[in-house]
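All protein chains but one are shown in place.
Then we have chain A:
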Amino acid sequence: MTPLAAEANENLAQISNYLVYSSMAVYTLAFLAHIAEWIFGSRSKVGRTAAALTGAQAAGAPAVQVRGKGGSTAVLDRPKVVTRSAAGTRDVPDGPGAAGGTEQGDLYGRIAVSLTALAFLIEAAGVVARATSVKRAPWGNMYEFSLTFSTVAVGAYLILLLLKKNVRWMGLILVTTVLLDLGIATTWLYTASDQLVPALHSYWLWIHVSTAIICGAVFYIGATGTLLYLFRDGYEARIERGEQPGRFATSVMERLPSAATLDKFSYRINAAFFPLWTFTIIAGAIWAGDAWGRYWGWDPKEVWSFVTWVAYACYLHARATAGWKGRKAAYLALFAFACWIWNYYGVNILLNGKHSYAGV
């Protein structure tokens, strides 16, 4: 007989719980700092959208300049590249971000990002402690899954920031949902740390589940961009029609990136991770082949992974071949992400199939 899987180390599990609660406290501080960022930022006057849209009719949209990278010698007078955006998109500059260009707002924004990074480290330590306490991948039940999910989402956001991508606009939303996710995880989904059922004893757990979590977290970030795109696009359309949106809407929308930027952002994210999602499903099928004797059996979880996959394929098609840029494609993307979320919460809790394991 193989040695019995080690019993859970209760001490480490307890430490993991403390770490998770601490990270929630720090995320809450980050949340408050983001709120302060938005409040101070609201004192700025932006109004670039209207200026750009009305100006565009008279003089043609201002072109965006892109400087070549690389430190070659001819830096001083090297040729400048002029780009023109594609037809059908408005030539609107990106908003200045939540801080609205105000110094105080920016300060709070920086504090928020630092706190988020700190909370991320604490949460990640919590995940590692949990994994060590059971000596296995920390993905045996929904509690652990939710924990890793938010850690990866925040990690992806921080990586984007490190890559100097313009993503600080999503800080507040991200921190809010992470708090929500952790709240749900600790109150309703909590499962004491323990060993796995035999069906999960497989290295495929590491492969299949980790990629599933990464895809979910990144698709979440993409969906946030899509949702804001819809709001921002509505806002730009109203201004284009000559309407004057309310003060609050203006204050928030003016600070977001332009609709075209948001749209491109979420398309890139979704397209970049669609192959990984494809891989996740195939890895799952291989594992199912080993564990259950069939590669594909239309178990609810399999069905919804498939639906999610087809929905994302539909979205990519809409953009690549049918020329459905914009709102229609955005609705498809949101539908696809809704399928993903349902596949996670709905299918695990409401429909039980072979994927229901110990403690939800």
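The rule is short, and it goes like this: contacts are C-beta pairs under 8 Å (C-beta built on N, C-alpha and C of every residue); 3 or more make two chains touch, one makes a residue touch a chain; residues count from 1.
Quick note on the criterion: contacts and distances are computed from a predicted model.
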item	value
Chain left out of the displayed complex - its UniProt protein name, from "Cytochrome c biosynthesis protein", "3-isopropylmalate dehydratase large subunit", "Sarcosine oxidase alpha subunit" or "Acyl-CoA dehydrogenase"	"Cytochrome c biosynthesis protein"
Hidden partner chain, touching residue among A:Ile15, A:Ile39 or A:Ala271	A:Ala271
Contact partner of the left-out chain, one of A:Ala137, A:Cys314 or A:Ile341	A:Cys314
Candidates A:Tyr18, A:Trp206 or A:Trp292 - the one touching the absent chain	A:Trp292
In chain A, positions touching the absent partner	1-2, 4-5, 7-8, 59-60, 62-63, 65-70, 72-74, 77-88, 191-192, 194-195, 197-199, 201-202, 204, 264, 271-272, 274-275, 278-279, 282, 285-287, 289-300, 303-304, 306-307, 310-311, 313-314, 316-318, 320-324, 332, 339, 347, 351, 353, 358-359
